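Below you'll find the structure I mean.
Every protein chain of the complex appears in place save one, which is left out.
Naming follows writing order (A, B and C), and every chain is counted from residue 1.
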Amino acid sequence: MSAYILSGAMIPMGKHTNASYAGLAVPPVRRAIRESGLSRADIGAVYCGHAFGGMLTGQRIVKDLGIGGVPVVNIDNACSGGASAVQAACQAVEAGIVDVALVIGVDKLTQFGGGTLPLVTEDWEVRQGMVMPALYAMRARRYLHERDATPADLAAVAVKARRHGMTNPFAQIRKAATVEEVLASRVICDPLTLFQCCPTGDGAAALVVVSEGRFRRLGKSGLRVRASVLHSGTATTGFRDMLRPEITYHSAAEAYEVAEVDPKDLDLVELHDAFTIAELVYYEALGLCKPGHSAALLRSGATSQGGRTVVNPSGGLLAKGHPVGCSGVAQVVEAFWHLTDQAGARQIPNARLALTHVTGGGISGLDHGACTVHIFERAS
Amino acid sequence: MSAYILSGAMIPMGKHTNASYAGLAVPPVRRAIRESGLSRADIGAVYCGHAFGGMLTGQRIVKDLGIGGVPVVNIDNACSGGASAVQAACQAVEAGIVDVALVIGVDKLTQFGGGTLPLVTEDWEVRQGMVMPALYAMRARRYLHERDATPADLAAVAVKARRHGMTNPFAQIRKAATVEEVLASRVICDPLTLFQCCPTGDGAAALVVVSEGRFRRLGKSGLRVRASVLHSGTATTGFRDMLRPEITYHSAAEAYEVAEVDPKDLDLVELHDAFTIAELVYYEALGLCKPGHSAALLRSGATSQGGRTVVNPSGGLLAKGHPVGCSGVAQVVEAFWHLTDQAGARQIPNARLALTHVTGGGISGLDHGACTVHIFERAS
Amino acid sequence: MDTHDKPAGERPDDTMPNLDLGETERLVARTPLGEHTVMGGECGDCSARMAPSRPVCPNCGGTNIHPAALDSLGTLYSFSVVHVSATREVPYTIGYVDLPKNVRVLAAIDGDPAELRCDQVVRLVPDTGDGWRFAPASVEEKDMR
Partner (left out) sequence: MDTHDKPAGERPDDTMPNLDLGETERLVARTPLGEHTVMGGECGDCSARMAPSRPVCPNCGGTNIHPAALDSLGTLYSFSVVHVSATREVPYTIGYVDLPKNVRVLAAIDGDPAELRCDQVVRLVPDTGDGWRFAPASVEEKDMR
């Protein structure tokens, strides 16, 4: 028995300094419940993904709506926190443990006042000076070393992200940029420039996930969850190919197998483009192209709006924004809108299959700490 | 199909300033896996409860043991974080999602350098000066106002906890105290004194949870999970009876119903005695006595070592210690030792049924943010 | 074009965050007679009262909440003198005050803690800073209740 996404909502991503975690998340939670056609009393469990919310983030949100007495589970998995909450909800619904689950993804990065995100200082590499952009910058450097690609190919990812973001009123950045402007923006971690890094911001998104029985009885349109996969990274003390992130290869392969879906059949993908290089590397890891062909795929236009498999129609993390624990849920909301024909100007016509992917967390010895891949199908 | 606890281990609770989260948790995880008779490769998923570990706590622990590639879910639910991880593991195993799950509970409170725990400053009551001991102190004051009880009754809880803790080499405090000494210790939040508050410390505990099929095939002794319940609190903007914490009443009632167990049949209870008053209030909420009879129950000796239902044979949070996210898992390890006849000098003879209870998190409008109740039965 | 004609994916106005931090809320009001009262909110749908006010009613989930001057006299449910804090000077006294029509507020409590009792009548102290302060009420005030 599959789980189904019945509704979804998010706030416009941005710097909402005067909003608390509840202030951020309550509006999309209310809207998701309202649009689901269900009521507060139908919610059987709450799964709240976040990275920096502090204690009892989910409870602080839902108590303001009068939701209580049900299990509320707060899940942190770095950038995969929101998607891990989606996964936990889907599992619980599929297993029949709960009939209607509310999923929240939320984070408020403006609380840190700028700069790179705080990493865990217990980690050896963090003590050696590692920051997230540096990890991706080393990937980018190696990519330029091994592949037939130039810094302009990296910049082209940001150009596409911003072009897509211009049509998304929920995006934090809605301003176009040329390759030259991207490359001329200030250097963050060489070779990555400012426009190649996701902006700092706040966000919240919510989903209502229901059982197949409930979905059929309600007779609404929604998304069937074809695959919901979470993996942690595998540690090594030795060599690691930074262009072949095993955690995403592993998670994607399992998702395609579970869903019985071929990457070629995907209409849209929302993937983890926290930095430009990430999108190129993940084209390959997600099987959108063969290893070594990612720059060519981007240049072909196949992943741009109008192409065969549109990647990050929302603008992605680079333009829509990346409030860490929110992102995995916001990706699903974007997929929801496309697969239910509610995406407006950026609608991908007749979109039927969508994949969302989020991974992250810098820990020495791992690609990343956690990776989540979901595959959704239009259902009614 | 029930879930089973196959093994458990913990570190001695205390101030382990020079240990990282991995440094705290790796030793009990290794021992729990070793004593389960299984190997690292058998672990199908990891559930890590914590409150203050920061990003990817579980991954930082298990990667040091070479465990990777499986789902690792980090759960924070204030004092119920560890028990929420137990609950998530039991659910996944019961639903057949995973056959062998590793549960970790860990926290390092010495990172804060003393004082009361950091609460979430977004909360209105926290901004008004609320701290956790004050919440319990108000409960204590009201208890003394409404019930036929004196400060000496409160102190007697600490006296019992310390007496129990003396026989537990894993306890942070192993020194007895008299009622007079408890009352004479310095005032933390009037009427609660220092010896009536759990100490600040670091801890880690681990469990291996397996399916019924796996348990039968292995033919070892262990614990059958009879009930695993998690609830959040229900908010009110008005009156609340602080002596009837609805969240624990609600969770306990559901646990007894699911387990088909009568409180009278319990051989031991590990309950959330973060402060002395808590134990008395929870006697009533857990149905160990009728409302209003908690002080009499304590005075009767029925909850002391040798009594009918021994409460907190480990010394409880007051003596064993309360490293927030660790506690819910450490309680289960204590129950495991008693129900498998491995508790040594503090063994409760022929213990067959145990209940563990942990609740916490100060949020305005709620009793507590989360509450978890588990009931276990000796199995072989 | 009305915003509701737009598809969900183009309607951010519907889900703007609640800006509940930052500005200091107005916590105390004055009645026409010049008396100070606790300022809170009342739900227009279910009549639930709350202090401080909030964007959504925890009782019915509605957003039809308007500011409401509550009361200045209440009952001290319980209290504690706090002797440890990482963030403020100690000791200080806080307590739960129950106001008429089922509103509970956490407030600073003035007066000699040794003289405070559960269930005694307390009155709002007008010159509040960023929270509420209550103090034991006079004998006449108790009679008024």
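Throughout what follows, a contact is a pair of C-beta atoms (placed from the backbone, for glycine too) under 8 Å apart; a residue touches a chain by one contact, two chains touch by 3 or more.
Note that the structure is a prediction, hence the values are computed from the model and not measured.
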### Query
Missing chain touches which shown chains?
A, B
### Task
Consider the whole complex, including the chain that is not shown, and state which of B:4, B:52 or B:170 touches that chain.
B:170
### Task
Could you tell me which of A:27, A:58, A:81 or A:133 touches the chain that is not displayed?
A:133
## Note on the structure
Touch rule applied to subunit A and the missing chain gives residues 112, 115-116, 118, 122, 124-125, 127-131, 133-134, 137-139, 141-142, 145, 186-192, 235-240, 242, 364-365
### Task
Against the chain that's been left off, what residues of subunit B make contact? List them.
9-12, 16-20, 22-24, 26-28, 30-31, 35, 40, 63-66, 168-170, 202, 204, 334, 337-338, 341-347
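What we mean here is this: only the chains that are shown with their structure count from here on.
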### Task
Could you please state the distance in Å, as a whole number, between where the Cα atoms of subunit A are centred and where those of subunit B are centred?
35
## Note on the structure
Per the C-alpha centroid definition, the whole-Å distance linking subunit A and subunit C comes out as 39
### Message
Centroid of subunit B to centroid of subunit C, CA atoms only: how many Å?
### Response
33
### Message
Give me the residue numbers in subunit C that touch at least two other chains, ranges are fine.
### Response
21, 58-59
### Task
Find every residue in subunit A that makes contact with two or more other chains and list them.
20, 22, 63-64, 66
